[in-house]
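Only one protein chain is missing from this complex, and each of the others stays in its spot.
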Amino acid sequence: MSAIAADGVWKYFGDYPALRGATLEAPPGACVALLGRNGAGKTTLLRILANLSRPSKGEVTVFGESARDEKVRAKIGYLGHGIGVYDDLSAYENLILFGQLMNVPDTKAAAEAALERVGLTRVRDGFAREFSRGMRQRLAVARAFLHNPEILLLDEPFTSLDDRAIAVLHELLRDALSKGATIVMSTHQIREAMELATQVALLERGKIVHSGPRTDEMLGDPGWLYRKYEEKPK
Amino acid sequence: MKQGLLSALFIARKDLRTEFRTKEALNASVSFALVVLVLFSFAFDLGRDEFYDISGGLLWLVYVFAGALIVNRSFIREVPNDCLDVLIASPMPAWSLFLGKVIASFVLLMIVELVSLPVYGLLNNIHWVDSFWPHLGLMILATWGITITGVAFSAVTVNVRLRELMLPVLHYPMLIPLLIGAMQISTALLKGDGGDLSADLRLVVVFDAMFSALSLYLIEFILVG
Amino acid sequence: MDLNQTYFFYGYSAAWLIVLGFILILIRRGQQINSELQRLKALVEDKDK
Partner (left out) sequence: MRDKTIYTLGISGTLLLLYNLHTILMVLPDEAAQGTIGKMLLIHAPAAIAGMTLYFVAVAYSIMFLKTKNFAYDSAAVAVIEVAQVFTLINLVTGSIWGHIIWGIWWTWDARLTRQFMCFMLYLGYLLMRPALNEATQRATISAFVAIFAAADIPLVWLAIRVHDARTQHPGPVLETGTLDPAWRIPFLISWIAFMLIGSALAMVRVRQENARREIDSLRRELHAI
């Protein structure tokens, strides 16, 4: 059974189909790199997987259950374009709040552990607005990993991060993978993504045109997949 | 259900905590209410008895103007850093996010109202102490109506251009039945002549019940696109 | 004609004028929408190549 699967998902914005029957399956423990140009529908697909938006047609399932189920959402960690933390709460308060909303059993311990992991323990009572850009990003990463999600959905996670945050994120992702978590991430930083990815999916104009295991060709030459699909006209 | 209510309380506490730290909406709203109160005393140069006849109406005008500033902030608070996405992706249902925001706005607006009521009485020589408790009951009922519709429209206008202007345009016409009822009851309470207020009270209660049910039911469509 | 009849006339003309005004608004908006549509279609075709 797939950890998370999109089955023939269509999404219309008005009359415009941003997704045209996208089908994607991520087996448990996989790390899927979702590639595609701007406007291909990566963000739209990830938002639908994260239940932030409803598919117009098709269905999303998480471990075989409908993703509309509220309990299922607790298994998902989502990191979007925004950092998703409150500027007027301290780092610790932010994590406590999200722990409570995510139904984490021992919120305080989880928050402490998450701060430890991203190296923010010393500034746990500092307000997010006082943090530097990199610290804010690490806090966002801590927030997304707080409830040890079984499925991680990351929308261009490496794009706006600074070096230290990238290192932290890499480590956390590897750690999560070794614990059996499933990851779907969209990305432009192909080289970084390929190191982690076990699977690669290419989204073009709202359709998954390629989906399969990552090959060594891709690792050596990040542009390989794009070129392959540009050559043949659709 | 229980979890949903609990999550609503978490959201309300978060909103109140951030608001008390920055006091953005609260300061603006209280000072706005005070300015309006002072302006009223210039706008209406009336004798004491005549002023009593319009006292309830003016009071609710102050409250509803102040309320616009409070509910406007409600969902806009979530816009920086895309926090709304994280809340919607969490396991809590959309209605409990909405309910939490309504509770927070309700508390804030009640604070503004309770601050401006004595000032209003002082400036305009209105006796409000005798009828305080029934008046408080009315304020709770009518403020709930103002905040639940206001926060619903705040959710609606969060992605709209010119949202600060759009919100009152949508919200005020909708509030008219509620305000008519509340103004009549307030005037009667402040004047101290009982009369039959049951029809007005029923209006306020029906408004609350109907829009609470409608918005809690429909909010899912708005928040999860 | 007394005032009564004059205002009766005003009332009926007002009704017709309001409908006429709405039709004019519709026509103008229709033209704007059409020209915008043509402009965008041309742009899309150009970009597709």
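Each chain carries a letter (A, B and C) given by its place in the written order, and its residues are counted from 1.
What we mean here is this: a residue touches a chain if its C-beta (ideal position, glycine included) is under 8 Å from a C-beta of that chain, and two chains touch if they have at least 3 such contacts.
These numbers come from a predicted model, not from an experiment.
Asker: Specify the shown partners of the omitted chain in the complete complex.
Answerer: A, B, C
Asker: Which of B:P118, B:G137, B:G192 or B:G225 touches the chain that is not shown?
Answerer: B:G225
Asker: For the full complex, which residue in A:R68, A:R124, A:R205 or A:K228 touches the chain that was left out?
Answerer: Touching the chain that is not displayed is residue A:R205.
Asker: By the contact criterion defined above, which parts of subunit B meet the unshown chain? Give residue numbers in ascending order.
Answerer: 149, 152, 156-157, 159-162, 166, 169-170, 173-174, 176-178, 180-181, 184, 199-200, 203, 206-207, 210-211, 214-215, 218, 221-222, 225
Asker: Taking the full complex into account, what residues of subunit A touch the chain not shown?
Answerer: 12-16, 18, 38-40, 56, 205
Asker: For review purposes, identify every residue of subunit C that touches the missing chain, sorted by number.
Answerer: Residues of subunit C in touch with the missing chain: 2-5, 7-8, 10-12, 14-15, 18-19, 22-23, 26, 29-30, 33-34, 36-37, 40-41, 43-44, 47-48.
The definition used in the following text is that only the chains that are shown with their structure count from here on.
Asker: From the mean C-alpha coordinate of subunit A to that of subunit C, what's the distance rounded to whole Å?
Answerer: Averaging C-alpha atoms per chain gives centres 49 Å apart.
Asker: Determine the centre-to-centre distance between subunit B and subunit C, using the mean Cα coordinates as centres, and give it in whole Å.
Answerer: Distance between chain centres, rounded to whole Å: 39 Å.
Asker: Listing for subunit B: what residues touch at least two other chains?
Answerer: Not one residue in subunit B touches at least two other chains.
Asker: Which residues of subunit C are in contact with two or more other chains?
Answerer: Residues: none.
Asker: Residue numbers of subunit B touching subunit A in their complex, please.
Answerer: Residue positions touching the partner: 3, 6-7, 10-11, 14, 17-18, 21-22, 80-83, 85-93, 224-225.
Asker: In their complex, what parts of subunit A are in touch with subunit B?
Answerer: Residues in contact with subunit B: 47, 50-54, 70-71, 73-74, 76, 78, 80-89, 93, 97-98, 100-103, 143.
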